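The structure under discussion is supplied below as structure tokens; questions concerning it will follow.
The complex is shown incomplete by one protein chain, all other protein chains being positioned as in the whole.
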Amino acid sequence: MRGDRAGAAGEPAVELLRSLTIGQYVPRASPVHRLDPRTKILATTVLMVVVFLARDFRGLGVFAAFLAGAVAISQVPAGFVLRGLRPIWFLLLLTLVLQVFFGGASGGTVLWRLGPFAATREGLVQGLFVTTRLVLLVVSTSLLTFTTSPVELADGMERLLNPFRRLGVPAHELAMMMTIALRFIPTLVEETEKIMKAQMARGADLDTGGPLRRARALVPILVPLFVSAFRRADELAVAMEARGYRGGEGRTRMKQLRYRARDLWAGLVVLGVGALVLWSGGL
Amino acid sequence: MSQPVPLIEVHHLTHVYHAGTPQEVRAVHDVSLTVHRGEFLALVGGNGSGKSTLAKHLNALLLPTEGRVVVDGLDTRDPHALWEIRRKVGMVFQNPDNQIVATVVEEDVAFGPENLGLPPEEIAQRVEEALRTVGMLEHRRREPHLLSGGQKQRVAIAGVLAMRPQCIVLDEATTMLDPEGRREVLRTAHRLREQEGIAVVHITHNMEEAAQADRVVVLHEGRVALEGTPREVFRDVQRLRRLRLDLPEVAELSGCLRQRGIPVEGQPLDPEELAAQLLRWCGVVV
Partner (left out) sequence: MSDPVVVCEGLTHVYLRGTPFESVALRGVDLVVRRGECLGLVGPTGSGKSTLVQHFNGLLRPTEGRVWVDGVEIRPGTAVVREVRRKVGLLFQYPEHQLFEATVFDDVAFGPRNLGLDPEEVQERVRESLEWVGLDPDRFGPRSPFSLSGGEMRRVAIAGVLAMRPQVLVLDEPTAGLDPEGRREILNRVRDLHRKAALTVVLISHSMDDVARLCQRVVVLHRGQVFLDAPVREAFAQSDRLRSIGLDVPRVTDVLLRLRAAGLPVRCDRLTVEEACEEIVRVLQGNRRWSSSEA
């Protein structure tokens, strides 16, 4: 929302948002993209556990090599992946600094002093380890969202959680909610833009003032948006009922998820990498 | 065209909202009408005439306060018949956005058949047929928010079509569209009637659209005010004015000409018809 200063009311931001597909999904035809979403979700979960079980740099090294290979095969540009780390650069830096000064066991080899604080060699090593682990964690999950569209993710999650319905997990309802939310995000973005413009046409100012003032300036945007969202939900519910919707019982699906040979191979590779990491780390 | 057993029968239907409270409102009062198989029926009226309320009784979204609604032999009050009724009578609503549920066109059209629990191969087949019938097959993998209003409504019609209904109710489905979109939707609706024999109930306040129907029922303040073919209904200019409705401009012009002594016969419904008649009258070879 850049207001009037450099151009139209947040026009570039909103326009771009509307045109792009939601999420970080990068459409490609790579082997990774073609994997069943369930495989990818499970694989990512396993990898996240593995990365925490690694004990030293050798383990992380194996993991990193595997991840680099996966990114290469996925045809997602390395630049995208690195840009995905931008939001957390501060966290990484903070972690590193804290580890450097406080991480090493007391009485370690001191590298230099900063007032009452001492940077130790052990701390530096530990800091680099933890930071690298964080980076690998983020890249792993990014790879999932880069190669799997939000709809596939919703489908995958639903099928994975299906067996747990007996235990009370509302798998179908959650998936339905997610699909409908994804369906309406672009529509709601468009509506937000329209409401913003209508209020600005009446002299609303969304840019000046401190945080409190700006928050209050959002009321003329949020209230109509919420009212509209509730009305949509209402109308949508009626339309769904008119087409015979009565919950997940007895429903079939047109799109079928099927495990293929490539999913088996991918699963074996991930398990293999996991074993290698743990073995080299000296479990 | 009509067969012994009508598709939908409405018997002395009354609907009261919020009965027994200070907000009580009688939206529909003692309305009886019939929808015949394969006919194109226009249900017109201004805001507050009860047409939308009446529409929702046709597929049991609302139940009668008094009276009865029977769909192909099934009473809407019967809880066991509910889902079969909703399969036979499909409905397309006014807001093109607020009835599309999926992120991809073909998946939304599949929604209805999925609810019916049909096998995946059959669903895929029905989806393809339905999209082809409404002329949206090439857009099958598109995201709904990128479509125009007319296209969205056609997708909605496809979604209903995939359930193989006997009747489609267009509940003010053209009200929010631009002229191009309205033409698209009406063309599709007429094609459905001609090719598939599906009855269409078109609820609208646009008299030009009503003029294209087989039969018109005019509602006013919850009651049936006029009923008949478009020509019959549009004859009475004054009456329609009093009912807060407009006439197709051509009908108005015809009425005006008649008043001035030019004998316009019958009830021409479009410019071509009226022009032809006038030319014949003054001896010009058409």
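When the chains are written out, they are named A and B in that same order, and each has its own residue count from 1.
We adopt the following convention: contacts are C-beta pairs under 8 Å (C-beta built on N, C-alpha and C of every residue); 3 or more make two chains touch, one makes a residue touch a chain.
Please read all numbers here as calculations on a predicted model, not as lab measurements.
Which shown chains does the chain we cannot see touch?
Contacts of the unshown chain, counting the full complex: A, B.
For the chain that's not shown, point to the residue among A:A72, A:V110 or A:A198 touching it.
Checking the options A:A72, A:V110 or A:A198, the one contacting the hidden chain is A:A198.
Specify the residue from the set B:E24, B:E121 or B:E272 that touches the hidden chain.
Of the listed residues, the one touching the omitted chain is B:E272.
On chain A, what residues meet the omitted chain?
Touch with the absent chain occurs at residues 4-9, 11-12, 15-16, 19, 191, 194-195, 197-205, 219-220, 223-224, 227-228.
What chain B residues would touch the chain not displayed?
The missing chain touches chain B at positions 46-47, 148, 175-176, 178-181, 205, 207, 244-246, 248-250, 252-253, 256-257, 260-262, 270-272, 274-275, 278-279, 281-284, 286.
Keep this in mind: only the chains that are shown with their structure count from here on.
Roughly how many whole angstrom separate the Cα centroids of chain A and chain B?
A distance of 45 Å separates the two centres.
Report the residues of chain A in contact with chain B in the complex, numbered from low to high.
18, 21, 150-151, 179-180, 182-183, 186-187, 190, 231-232, 235-236, 238-246, 250-256
Tell me, which parts of chain B touch chain A in their complex?
Those in contact with chain A are residues 59, 61, 83, 86-87, 90-91, 93, 95, 97-104, 106-107, 110-120, 123-124, 127, 143-145, 159-160, 163.
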